[in-house]
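Each chain you see keeps its place in the complex, though not every chain is here.
Order of writing sets the labels: A and B. Residues in every chain begin at 1.
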Amino acid sequence: MKLQLSTWPEIESYLERSRCIVVPIGSTEQHGPTGMIGTDALCPEIVADGMAEQRELLIGPTLSVGMAQHHLAFPGSISLRPSTLIRVVVDVVESLAGHGFEQIFFLNGHGGNIATVQAAFAEFWARSSFARRDSGLNLQLHNWFQGRRVGRLSRELFGDDEGSHATPSEISLVLSAYAEAARTVALQPERPPSGPIRDARDFRRRHPDGRMGARSELASVEHGRRICEAAVADALDALG
Amino acid sequence: MKLQLSTWPEIESYLERSRCIVVPIGSTEQHGPTGMIGTDALCPEIVADGMAEQRELLIGPTLSVGMAQHHLAFPGSISLRPSTLIRVVVDVVESLAGHGFEQIFFLNGHGGNIATVQAAFAEFWARSSFARRDSGLNLQLHNWFQGRRVGRLSRELFGDDEGSHATPSEISLVLSAYAEAARTVALQPERPPSGPIRDARDFRRRHPDGRMGARSELASVEHGRRICEAAVADALDALG
């Protein structure tokens, strides 16, 4: 059940049955020569759809622009500052809490969002904590790519070629839903995947084509289907 | 051409041919008993797709959550504060300007966003103005529902029944792309459409089912197709 494709009386009814909402949150940033710029927003959207097929669940609108300052040296990347994203998350949470939602499950597709979203949760909770009152809210951040089943499957399918950005796993997941996202490009050998993430120009010097240790070309629709299945199961577990 | 479904080298190429990007911006808010909560985000998305069919154009990610504080008394509505939305728009513009985009065309689906997005433009421009340097940027806000052709067609199709929120025009436009959005609900007679917009509870008292002077039930797929055509033509005109 999608919030965007529901009416308000339908949400009113839903709230009598459940106090939970899933909010996909991603990023708009380069994913190497073959990965889609929308990868990190599309992946949690795809996983959320899979979740809603298995359980009655309300899926909120995707927050497609996240914290991607380190990708800004690649054309097409869009970022919010951390201080902006904190305000966005706080306003979204406050809007939903006011309707009676008690469990807000952010299904995240981007590693770069993690710290900022956690800081945003603390910013929200701080309002209650400073006032010494209960918030009554369960805010969760679940990174689909860090679930147990997904981790096991990625290692099985790609081993060390998974890398950490523009991974064959995330690109496969996009392919499973967007046939038009397939690209055939000769990729150069990657530099070492490890290394710090700092500003955008530093990032591009370290990772000239945008990938971090990943052999993106190993992605396939078929892998994507299996990854989706694993990610949905992981996310439903995390939802509790 | 969608930013989300492109790679960064493709955007690099695009920037050699064009410096323009269309960014759909909407809202997540109640649209009466039969309208989708995502109406204001879906409409500019649909229109942007139509634009891209007629001209080579890059379409950015939809900013689905806007300034909808006055709808918060209806379940499912989500709002950013104006001060938050200003930061979001500034960060998005700054991200894009850094890549070399010179025309950023916000295609807007929500009246409640207008003042805040214009304030955001001024906030962005103020940085250049205070420093007495050129911004070199053309920021545009186009409201699809206020185009000349759309206005004429709405009056022809619905006359005074158009109203100003949950209008048959916007609901038709959604129907033209989302068959599953059709709802059959007996609607009560509406209160007068005019009146000030203030806080959320005041709004709900004035407009108990969420509509403002609109006979939403007049919406149809067929009307939606014609409206889409008109809106695309209006938007392409505005784009210049």
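Just so it is clear, a contact is a pair of C-beta atoms (placed from the backbone, for glycine too) under 8 Å apart; a residue touches a chain by one contact, two chains touch by 3 or more.
Not measured: the values here are computed from a predicted model.
This structure file defines a homomeric complex of 6 copies, of which 2 are shown in place.
Methods note: only the chains that are shown with their structure count from here on.
On subunit B, the positions that touch subunit A within their shared complex are 2-9, 11-12, 15, 28, 30-38, 41-42, 60-65, 72, 74-81, 83-84, 87-88, 91-92, 95-96, 98-100, 178, 180-181, 183, 185, 210.
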